[in-house]
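Here it is, the structure, as structure tokens.
Every protein chain but one is kept in place in this view of the complex.
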Amino acid sequence: MEIIRTLLMIPVAFLVGIIFLGLHRKIIARIQGRPGPPIQQELYHLLKFFVKEMTAPETASKPIYFGVVALLIGAWMLGLTVIVNGYNFLILLAVFTMHKLVEHGAGLSSGSPYGKFGGVRSVYSTLAEHPLFAVLAIVYLKTNSLMISDIVAYQSTHGPLLFQFPLCALATYTIMLSKVHHSPLAIVMAKDIVTGYKTEHFGVLRAGILTGESIEIFVLMSLFMLVYIGPAPLWGYALGFILLLVSLSFISALSPMLAPYHSVMFEGSIASVAVLYYLLKGVIL
Amino acid sequence: MITDKLKNFVRRKSFHVTYVDTGSCNGCSIEVLATICPRYDIEQYGIFVHHPNPREADVLLITGCVTEQWKTKLKELYDKVPEPKVVVAIGACACSGGIFDQEGKRTHPPLKNFIPVAAEIPGCPPRPSEILDAILGVAPIVFKDYDKKEANK
Amino acid sequence: MDIGELFQIAILLGFASAFIAFLGFVLEKDDVHKLVLTDLIAVLTLMIIACVGTDLAECLILPALVVGVAEVLAFSELAVAKEKTRLGFEEKTQQSPLNIEVLKTSPNIIAIILILYGAVLTGFTGGAVAGLGMLYYLVCRWEGDITKSFWEGVGAVSGVAWCLWIFGFLLFFIAPNLWLLALFLAGGGILVKVASKMGLIGIEGKRSFRSSGGRT
Amino acid sequence: MTEKNVDVSIPIGPLHPALKEPLRIKLHTEGERVVDAEVELGYMHRGIERILKGKPWNKAVYLAERVCGICSNIHCMTFIETLEKISDVEPTPRAKYLRVIVNELDRIQSHLIANVSYFLGIEHETLAMYMLDVRENSMDALEIVSGNRVHMTWNVLGGVRWDVEDHQLKMILETLDKMEPRVRRYRGMFAHGPLLQLRSKGIGVLSYEDATKVPAVGPVARGSGHPESDWRLRHPTYRDIFDFKAISRKEGDNTARVLIRFDEIFQSMDLIRDAIDNLPEGDIKNRGKVKAGEGFHSGEAPRGELKYFVKTDSAGKIDDITIRTPTRLNLESCVGYMLAGSPSIADAVAIYASIDPCIACTEG
Partner (left out) sequence: MIGLGESLIGLIKLGDIVLYLTPTTLTLFLIAVGFTVVMALSRPETQVELVFGMDGYKKSEIPMGEIKFRRYMAIVCGVATAGTMITGDIFDFALFVTLAGIADVGIVAATKKPQVLDAAYQYGMTLMIAGLPLFGAAALILGTTGTLSLHELDTIRVSGVVAVLFILGVLGEIGVAPFYAAKARLFRALGAPYIIMIHVSTLLIIVRTVEIIVTLL
């Protein structure tokens, strides 16, 4: 049953994710006062990349160069399994870890200096992003369970956790923000290093990366909704998704790309403030 | 075949554009830049220009009258772009050398001596709408049934 | 005094000393001195583990100690490599690492005593002691050269001794009533084997000193 | 000489998203920090000075204009003014005003595109789009006056190409009125936006002394406290008729350079309004003939001082010509004094965009 449910959810997650990426771009374009691409544009891009020629640079370390793409898709499918069936959120943390490994591996394996910079930036942004993700563990102290299904069940009796742990919610939101395109925290894909870690991944590989990213955006948004809002009807989730996306797009449109060190400092300070706040709260109260 | 139809469809709907200046006077450059402005908004037609990277390009927009440095690099660049690809020469310089094709020149026009060019837009410089029109006009024609054409070669 | 209280005091003392060592580490600027001070901290780690005071602590100390030693070794190697790359230092003919005057003047009697004592002890420990004596003699005194047959001969002796040891070991299971013979076979075998192996180490070491040009 | 620890040597260009024109900036990096920078030119060298030699002056005007497509008018204007200086031809008063109008319109669009490329450099796409939209208005205004968007060939010996009618002037004024509040808003967004200032303030500082040493010109020099670097102060029309004052700031960082450009846009708008209000009636062209001789003349391009040395013969042909363009100097100050030590590659790209480089000018 669980397997069937997961398999059914994969195309749904993929389509929702890719349409959301398109919608993200569309909203940014509307803020900029232009018509903007249609919302299915990212899907067209992805299909186009699938039918493009694919070669590997001769400087690349081949197994890793190809392997990371499979790993990215596999990792977020695993993440989707966790979300759909309400498994332990620590596996999601492992999935997120794998995503960082993909960024690093894709960047370093190609032999291009731009990719290398993207990969290294991914490494030190990890130092800030991992604590951000791990902040979710604070929820455990309240609900006494790391199973997402238990956390949802807890909220159905005690109300959304969003109001009890606003700083944790902010941390999770920052994670999402650092993962969408054109966002101020997406330093691994900044313009100054061409396309960052993706520079040398093109053709089918780029299509694979886009697939992984679209499932990723679905998983991260679902995680936010499940952990901080709890049980809601389907339209409630849809509304929540769109609200999240619109806010992400507004932030992406209205801010410049931060310099790498600023970005890491920003994420790091949110994580440390969240941890310290709940630590002190736990000690004093 | 349904797959061929799908391929034609997505290749008509999505272009990644990389812009290369091979020694123009910048006039064409800023007109290309002007195509991304809200008045023309190149992106609404599915043309992506924001992170130009030859590795993911479908359309190469080339301006300028091939200078000494670009003579060898142009071919390298062209080879880097994965198939199927289309080259659009923008401006009089890329088409024929224009005003720079005179005695004492240090350039090697025209562009088509170096790489295959699918479309040429004359003008000094051409207007943004013309550039937009050319990309949208030529790319689908070249990309249509690309795999069949390759097989027949 | 209550044992729990003692544990607390010991732990606190351990951490206090660690804090002092840590201060020393922070104040030190030189890289090599820092390495020495980290070892001090590693020792204090062992002390804290020892505070637990059960036999479990004892078996925890050993791995921690091994890890600490491995770390010190690795990082001192790294420090050397680092300095070499920084100075652009090429590996040239090195001085013998054991160019010590005592090696030439020390009496033979030490080697003899060690070998005799090892023979009395028998077994692995005895082999180690006897082997140490041989090693000592070879490194300090022995002037001869190594031929291939000599090398193979010592190897063969070692092999036969190993067979003796295995045989003695088997004998315990096959014929427990011959335990004394088995014990002597095993003990003598391991003695000869370990001693000869350590002797070979000594020969090899001697030869490498010679070939490196650093006559002891 | 201290030893440098270089982790990665990264090339920016000749084909790079942050560059509009091909050149290669080589950066040695230690971590993210840039420790050394070098620039490699030659991708745009068309040999325009060689082509110009031996051409009759009226043909050379078209070529001189095509040295650069962004600041094309100032090249045309400075070349013609050099010829006028050699041949003792004075433009008519109405032509002087019309030249100022077109020159300042050109400056407005050039400064706008400079700031657009800076905002694209720090990836604030929205502000860049807004400003590109405003720029289209200024391009419309240029098209109204001269009939073309980029290469206008507005200046001819002793005057301008054709006359401007009143309804056209009215349209220009309307366009300016439409543009000014928008540009003011965007200036405010930049000057008070905390994230934008985080990316710009204190990045790429060029000190007053260093700016003197190179010497930097144009908005780069004025951003480092050199108001005297504005050659409009020495230009007869601006000096005598418009009572022109240069703008300068002291910080010398990216913010200063971008804000200088914003402020100069408003200044240019005032100059255009002033010129349209006081536009004298009369001829637009003085008849004249190019004489043999040599001379040099400087004009203030949007990027700084543009210097033409021209030698003509009696038939009106160009014997010898040398063009010194502003980016030549600004690039030197950028690579020599700003890039090395910039805290990250992202900042290095932003610094490069902030000097508003024009490689087509530089290489000729």
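Each chain gets a letter, A, B, C and D, in the order it is written, and its residues are counted from 1.
To be clear about the criterion, a contact is a pair of C-beta atoms (placed from the backbone, for glycine too) under 8 Å apart; a residue touches a chain by one contact, two chains touch by 3 or more.
Just so you know, these numbers come straight off a predicted model, no measurement behind them.
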Omitted chain - touching chains that are shown: A, C, D
Given A:Leu146, A:Leu223 or A:Ala274, the one touching the chain that is not displayed: A:Leu146
Contact with the hidden chain (one of A:Gln32, A:Ser112, A:Gln155 or A:Ser183): A:Ser112
Listed residues A:Pro63, A:Pro166 or A:Gly236, member touching the removed chain: A:Pro63
Contact set of chain A toward the excluded chain (per top definition): 58-65, 67, 78, 87-88, 90-91, 93-94, 97-98, 100-101, 104-105, 108-113, 116, 119-120, 123-124, 126-128, 130-131, 134, 137, 140-141, 144-147, 150, 268, 283
Residue numbers in chain C that touch the chain omitted from display: 7, 11, 14-15, 18, 22, 25, 31, 34-35, 38-39, 41-42, 44-45, 48-49, 51-52, 56-57, 59-60, 63-64, 67-68, 70-72, 74-75, 77-79, 81-82, 85-86
Chain D, residues in touch with the chain not shown (by the definition above): 5, 7-11, 24, 26, 28, 30-31, 36, 38, 40
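Definition applied: only the chains that are shown with their structure count from here on.
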Between chain B and chain A, distance of the C-alpha-averaged centres to the nearest whole Å: 34
Distance between the centres, which are taken as Cα means, of chain D and chain C, whole angstrom: 76
Residues of chain D whose C-beta touches two or more other chains: 17, 125, 129, 133
Residues of chain C engaged with two or more neighbouring chains: none
Residue ranges of chain D touching chain A (in the complex, touch as defined): 8-12, 16-18, 32, 119-126, 129-130, 133, 195-196, 198-199, 343-349
Touching residues (chain side chain A, partner chain B) in the complex: 25, 29, 32-38, 41, 44-45, 47-49, 51-55, 189, 191, 194-195, 199-203, 206
Complex contact set, residues of chain B against chain A: 6-7, 10-11, 13-14, 16, 37-38, 41, 43-46, 48, 51, 53, 55-56, 58, 82-84
